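A single protein chain has been omitted from the complex, and every remaining protein chain is retained in its original position.
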Amino acid sequence: MERLLEVKGLQTYFHLRNAVVKAVDGVSFGMTPGEMVGLVGESGSGKSVTVLSVLRLIQPPGRIVSGEVIFQGRDLLKLSETEINNKVRGQAISMVFQNPSSCLNPVLKAGTQISRVYAVHKKSSAGEARDRALEFLKLVQIPDPGRVMGCYPHQLSGGMCQRVMIAMALICEPALVIADEPTTGLDVTVQGQILDLMRDLRHKTQAAQLLITHDLGVVAETCDRVLIMYCGKIVEVGEVGEIYGEALHPYTDALLRSVPDVRKDFRATTIPGSVPDPRDPPIGCRFHPRCERCMDVCQKEEPHLISYQNGRQVACHLY
Amino acid sequence: MRLLVYILKRLLLVIPTLIGVSFVCFALVRVLPGNPVYFIVGPYATEEEIAKVKVELGFDKPIYEQYLIYIDGVMHGDLGYAWHTSQPVADDIKQRLPLTIELATISLIITLIVAIPLGVISAVQRGSWVDNIARLVAVVGVSMPMFWSGLLLIYIFFYKLGWAPPPMGALDILIEAPPRVTGMILADSLIASDWNAFGSAISHLILPAITLALPMIGSITRMTRSSMAEVLHSDYVRTATAFGLPRRTVIYRDALQNALLPVVTMIGVLYGFALGGAVLVEMIFGLTGMGSYSFGSIMNLDYAGVQGVVLLVAIIFVIINLLVDITYAIIDPRISYG
Partner (left out) sequence: MTVVDDVALGDAGHPWWGARLWRRLEYPAYIIRRNPVTLFGFTVVVLFVIIGLAAPLFATHDPIAVSPADALKPPSSEFWFGTDQYGRDVYSRVVYATRVDLFIALSSVGLAFTIGTVLGALAGYYSGATDMLLMRVVDVIMAFPPFILAMGTAAALGAGMANIIYVVALIQAPIYVRLARGEILSTKERPYADAARCLGNSGPRIIFGHLLPNCIPPILVQVAVNLSWAILNAAGLSFIGLGVRPPTPEWGVMINEGMSFMLSGQLWLVVFPGIAIFITIFGFNLLADGLRDVFDPRLRW
């Protein structure tokens, strides 16, 4: 199957006052059409910056320093700003953000905000766009979609706002939908609803989904494959079942063990140490100060992402 | 519905404020040290006149009764008697108020026309030379005292360049004023289709309006710039960009609409500033508005005049702020559609 998205060696740095933060330092991964991939990592691991780089939404002082982002055969990093704005964003690739209430324009009605995405990209009439917006509101299972069209964002709950944003993301039938922590900040019950919705939509639309989260449970429930990120680099890639069954990278292993299991003992195992300062990451493998199985070579050389068995990849000197 | 409730609540709040304002105006003359009678009759009155006025104005009555008499007078349009113009203060004010309102309104319009685009461009092109010049101009505008910049403008444009007319009034001496309809010279000359007067009025009013507008332009440019800059970094602007909406739409529909909301609330404050500044500007340019009237009253120790102006200007200011608040409530859906 032809690759939908191929990211190669992406590097996005932030040039601060007296330091350079290497938020994304050499990230490579790929996606096939229709698949659902999870991107997991702690806060500050570079997950959001990675996807923002894909859509070229990085603002100064951040800059995409090098790499390739090949989407449907074209390198997005080489397109002009106008091209990527008019042809890719909202149309071919859509993004859904966290904190949906603050992502909607407070002075425009929900219906207007959804329909204008369609009207702009497909050059349709206002009426057509409105009808389609209504259709998609139904698709995202909003009760009483007619009323919601005329509501302002502050009149809608967090969950409703998220559904509105999802409707906006899907209205032009993109090939890829990126969801950056779509459920963080919402009530737990609502979280479940949104995730169900996304799973459901996966069957209804043909879009591939890239789901960013720090919640391993969410990934387990919804994704086919998962990418684990640590400190600006991808450390492990594989199918959900395989990774959760047996993690290769020590970090993944530690992450999985840190989830408290009600059935066993209720204690949460923490990973010793703390996330390194992105301005000054450790030399060699970035995880080595916290790794139980650290070896000599880990302190000197950075491990590269290598293929292991049947599609799995890992970046660790153990392999 | 919610809007109506908001308007009513706001109207209700105005009442204690107005009462408080009347207290202050009353106190300004009656309660302060010094013989208040002199304030009313002036320093040239005789003993008899003073005694007569004392009884007439009820100075022998207790303070709260005096206050009630004062309020009663105000409600009936009696703001006292300005001995230096030999007219009731209310008449003086009626004659002079329109010009001040006209001046303040013109300068406000100039301010908004110049400052808002400047602030927007400044924010959108942050760091560019336009931005830096705009910021410099803004700080300079805010830092120049009006009475000084007015004088300098007169010096440059009248004395040196001869472009502006002499700073004596709103019309050329040789031109007759149009029949008084609103009292505002530009409006009246338009109504009477008197283009001579209209042109003359414009040439006389333009320098004072610019003088009054300069600090306001500085202030609004800065405010628009920071409001716009903040909005441009907001989540919803980032989201709109992420959905591929054209940059123009994002700036003018999403960002600007939101960024201008705080600026609307400033309009009331600006008007107050303009009314206050009119005192200085009218005096320098020889305009016969309320500002120069209050100045004349001060110079002549005619406190009835000053008190009348202060009261009226405060009432106007309160009303304008009320209108601004209501307008804001209408245009911000978070308030009208809560």
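The letters A and B name the chains in turn, as written, and every chain counts its residues from 1.
In the analysis below, contacts are C-beta pairs under 8 Å (C-beta built on N, C-alpha and C of every residue); 3 or more make two chains touch, one makes a residue touch a chain.
Model, not experiment: these values are computed from the prediction.
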{"item": "Among B:148, B:163, B:195 or B:252, residue touching the chain not depicted", "value": "B:148"}
{"item": "Selected residue (touches chain absent from view) among B:107, B:241 or B:294", "value": "B:294"}
{"item": "Hidden partner chain, touching residue among B:29, B:101, B:216 or B:255", "value": "B:29"}
{"item": "Contact footprint on chain B, counting only the chain that is left out", "value": "13, 16-18, 20-21, 23-25, 28-29, 32, 34, 139-140, 142-148, 151-152, 154-155, 158-159, 233, 272-273, 275-277, 279-280, 283-284, 294-295, 298-299, 303, 306-307, 309-310, 313-314, 317-318, 321"}
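The rule is short, and it goes like this: only the chains that are shown with their structure count from here on.
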{"item": "Complex contact set, residues of chain A against chain B", "value": "55, 57, 85-91, 94-95, 97, 99, 102-108, 116-117, 120-121, 152, 154-155, 165, 168-169"}
{"item": "Touching residues on chain B, where the partner in the complex is chain A", "value": "234-236, 238-247, 249, 253-254, 257-258, 261, 332-334, 337-338"}
